[in-house]
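Removed: one protein chain of the complex. Kept in place: all other protein chains.
Let's look at subunit A:
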Amino acid sequence: MRPFNEEEQRSIQNAIYGYGHDEDIISQDGMDSVQRQSMQTLKPGMWLNDEVIHYFYLMLSKRDEELCKIDPTRQRSHFFKSFFITKILNEGSASCDGKYEYRNVKRWSKKVPGKDIFKLDKILFPINMGNMHWIAAVIFMKKKRIEIFDSMGSDGSRYLNALFSYIQDEHMDKKKTPLTDIDEWELVPTQRATPRQRNGHDCGVFTCMFADFLSKDTALVFNQNHINQCRERIALSILNGKAII
């Protein structure tokens, strides 16, 4: 990761520590925005909220779009919001909490590049666990692999199963045929080499960095020591309107 120049440092400091109303919009892109109070969660030691994570994932999607323009052989990826898992597993539902239900997200692929998840290279998901913890899941469509990236090391099997069911149900719904080769798919829990947090507040930053590195096909060569710099990297990406390389 490259160091920031003076001007970048100044705008990062200003965005994270500057004074103003909590609801001030710091960045906006189409339908999505980041309020000041969300931006302030990028201060070292603070928990990240969904707004920062989703906006950063949107910035990754902008970068992905650009990388695909430069390299026509590259296929697009898509970045869903954490509410995808919340909805597909009916989390918080009064009557069926935790129950998998494809119908709840059946229409969400309308917003995917090309409107077809089966043409994507990867699908990336931030996942919020019980309003306490953030992890990432990635469906590698071409490699036929679904993997969990949890900086606390959990296996995430219920999410692996839900996402595997999702691609099968989506194939049936959109293509009207069952997904073939289902036995070729690999469901992979968090690996021993997956970077770990060494405290009780940085999982959101790890969840951003997993997606940052994986979406540009880079090995996960960061660790806890880099995390405060990563917080600034997220802030700068949000301010620039595109994830920095």
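Here is the rule we go by: a residue touches a chain if its C-beta (ideal position, glycine included) is under 8 Å from a C-beta of that chain, and two chains touch if they have at least 3 such contacts; residues count from 1.
Simple rule for what comes next: contacts and distances are computed from a predicted model.
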item	value
Per UniProt record, name of the chain withheld from view ["Anaphase-promoting complex subunit 11", "V-type proton ATPase subunit F", "Small ubiquitin-like protein" or "Proteasome subunit beta"]	"Small ubiquitin-like protein"
Hidden partner chain, touching residue among A:94, A:193 or A:221	A:94
Sole contact to the chain not displayed, among A:2, A:107, A:176 or A:192	A:107
Selected from A:23, A:71 or A:183 as touching the chain missing from the view	A:23
Chain not shown, touching residues in subunit A	22-23, 30-33, 35, 37, 41, 46-51, 54, 80-84, 86-87, 90-96, 105, 107-108, 110-111, 128-129, 131-134, 152, 200-204
